[in-house]
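Every protein chain except one is present and positioned as in the full complex.
Naming follows writing order (A and B), and every chain is counted from residue 1.
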Amino acid sequence: MSELRLRNATKRFGAVTVIDGLDLDVHDREFVVLVGPSGCGKSTLLRMIAGLEDISGGDLTIDGQRMNEVPAARRGLAMVFQSYALYPHMTVAENMSVGLRIAGEDKATIRTKVAETARILQLEALLDRKPKALSGGQRQRVAIGRAIVRNPRIFLFDEPLSNLDAALRLQMRLELARLHGELAATMIYVTHDQVEAMTLADRIVVMNAGRIEQIGTPEELYQRPANLFVAGFIGSPKMNLVAARSDGTAVSSAIGRFPIQVAEGPVTIGVRPENIVIGQHEGMTTLSGRVDVVERLGANSFAYVAAGDGTMLTVELPGMTRIRAGEQLDLSIGPEAATVFGPDGALMGRVPDR
Amino acid sequence: MKAQTLRRIAPYLFLFPSLLLLVAFVYAPAVENMVYSLFSWSSVRTDSRFVGFDNYRELFANPIFWRSLVNNVLYAVISIVFQVFFALVLAAVLVAGVFGPLLRNLFRTAFFLPSILPVTVVGLLWQLIYQPTIGLIDQVLWATGLQGLSHVWLGEEATVMISVILVSQWQWTGYMIVLFMVAIQAIPNDLYEALRMEGANRIQQFFHITMPGVRESTLILAIITIFGAFKVFDIVWVMTAGGPNNASEVLGTHMYRSAFRNDVSGYAAAVATVIFFITLAVGIIQIRLQRQD
Partner (left out) sequence: MEKLTRLTETAPERASRYGTLALFWVFAIVSIYPMIWLTFSSFKSSSEMFGATWALPQRWRWENYVAAWDYGVSQYLISSVIVTVASTTIIVALASAAAYALVALKLRGRAYLYLAILGGSILPPEVSLLPLFRTVTALGIYNTYWALIVPYVAFGLPFTTFLIRAYMVKIPLELAEAAEMDGAGPFWTFWNIYLPLSRPILASAALISAMRVWNEFIFALTFVESESVKTITIGMMSFANALRGDWAVMMAGMVISVLPIFVVFLVLQRQFIGGLTQGAVK
């Protein structure tokens, strides 16, 4: 069992508060991803959990044990750093065994554990090399291996894939997902890349300005973003957000009128690009616009459409669409596809599912 | 609990020996020195008498003190000319690739070599070179028919200080050239290439790129040079010990003679305090500049 719990966790650097009274539970064997724009405090939070930063206020417990004052070395955690932080003067095997050597394990045990880990990560042939002689992906695996060898209660990852090129990043992402299953370990993972968050996480924690905006599974975050920040952050391309006004019976905006009943006042309407349909359809809100740019990605395409008053909408199209820039396009949006956010940015509600 | 305490103080344990030594053998003596300067005492007598600023009054009334100070200033000025301006130009020529790499390294090493010699050797060597008749200088003068210029270089009040100062330039200019070369090499090459594309010659390149590019380093090296000029002691002590007739006295030798030859320790401490305040002013500027990295 490895369960981590943060209560009212706070971090201040002098007069600046970077983590502001934050609560979080990480369950056993869960893969939790902390995601947010740079400067949101996600790395600081991870370092507080690791013990590399002091906790200014609140409590950190692991398996029910308070950890605030326990030194990093004795929290039973392992961390994979963004730069991998491999010791450049040690071989792969030495790098992986440092923790065990410090812990005073006997040589035979160390050898067995390193060999076993090397097997899992396909590093056997590289054990005698120095980090300099490894590729980026191999270094990454050694860094993970160094964590695995120690058999930690929780794995911490600080943007581990951001130094890799796109192809390797995809490969390592799959490998991490596989490892999570294989090791049945608890993992906390920090990234600014929402794709990594969506693909890897059991649960995602979206952070902004030192606070949690929303915690939930990838589906929940995508389908029911709790506020404008999450709506804009999760999903690629971004959700279309349009200023609108509610009169109590319906919401009207530059892209049309939606029969959604929410409190009167200024609101924002959010529509995902894939929920906008081509053509005029019965029972939907319809509008017309001029295609500005079409991006073809192969499997699908995205059209950037200027609605009547110039409001830009992103619309997902089939891969081999014939639609070209400059064309006039009719679009329809079903009432169930629209999400409404109140003047404070919080989710207001939707027409109940039919 | 105990382990935790150790963890908190461990970082300071790494610094403790260094700080202790610095306090005990660098800072405390400097402060003590200032206290001493307010007393009249000597090493033979154990009693000392508080005299306030008498030592300083005596100091400022002493023509030898003023002569020393003037000599230090002269030292600084000449050193700036040789070790900053002259060295910068020579370094620029070496870096600019006027000569091939082989010749450049040869010149660099040749210029640098004197700086590794112990000051005693330099002093004794140049004593021989300055010797009347048998020394190298006089030999050159006689060989070229310029014997009329011959002097007892280290024996005449008019020539002694400048002779000693020039020995320092001989020893240190090459060292400064090497430092300047590194500073110049740190200037991105494309700046030169861009200017060369516009048809600038080497002298224009020097004034438009090299000079501004090494301005900061020049400032630091100039300060180091001035600093050295005001604490100079060894080369003077070896070559002339301040003589003849105090003509080559500098603050360092004046202090040393007062303390360990004339046994007027309070007075010597006052001289040392003057050195302290001059170098402190120079040093503070240096640390300011060095900490901007």
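The rule we apply is simple: contacts are C-beta pairs under 8 Å (C-beta built on N, C-alpha and C of every residue); 3 or more make two chains touch, one makes a residue touch a chain.
If you're wondering where the values come from, they're calculated on a predicted model, not measured in any experiment.
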I'd like the shown chains that the missing chain touches, ordered by label. A, B
Listed in rising order, the subunit B residues that touch the chain left out are 7, 10-12, 14-15, 17-19, 21-22, 24-30, 32-33, 36, 90, 93, 98-99, 106-107, 109-114, 116-121, 124-126, 128-129, 133-134, 136, 139, 170, 174-175, 178-180, 182-183, 186, 199, 216-217, 220-221, 224, 227, 230-231, 233-234, 237-238, 251-252, 255-256, 259-260, 265, 268-269, 272-273, 275-276, 279-280, 282-284, 286-287, 290, 293
Residues on subunit A facing the left-out chain by the touch rule are 50-52, 71-74, 77-79, 81-83, 85-89, 98-99, 102-103, 146, 150
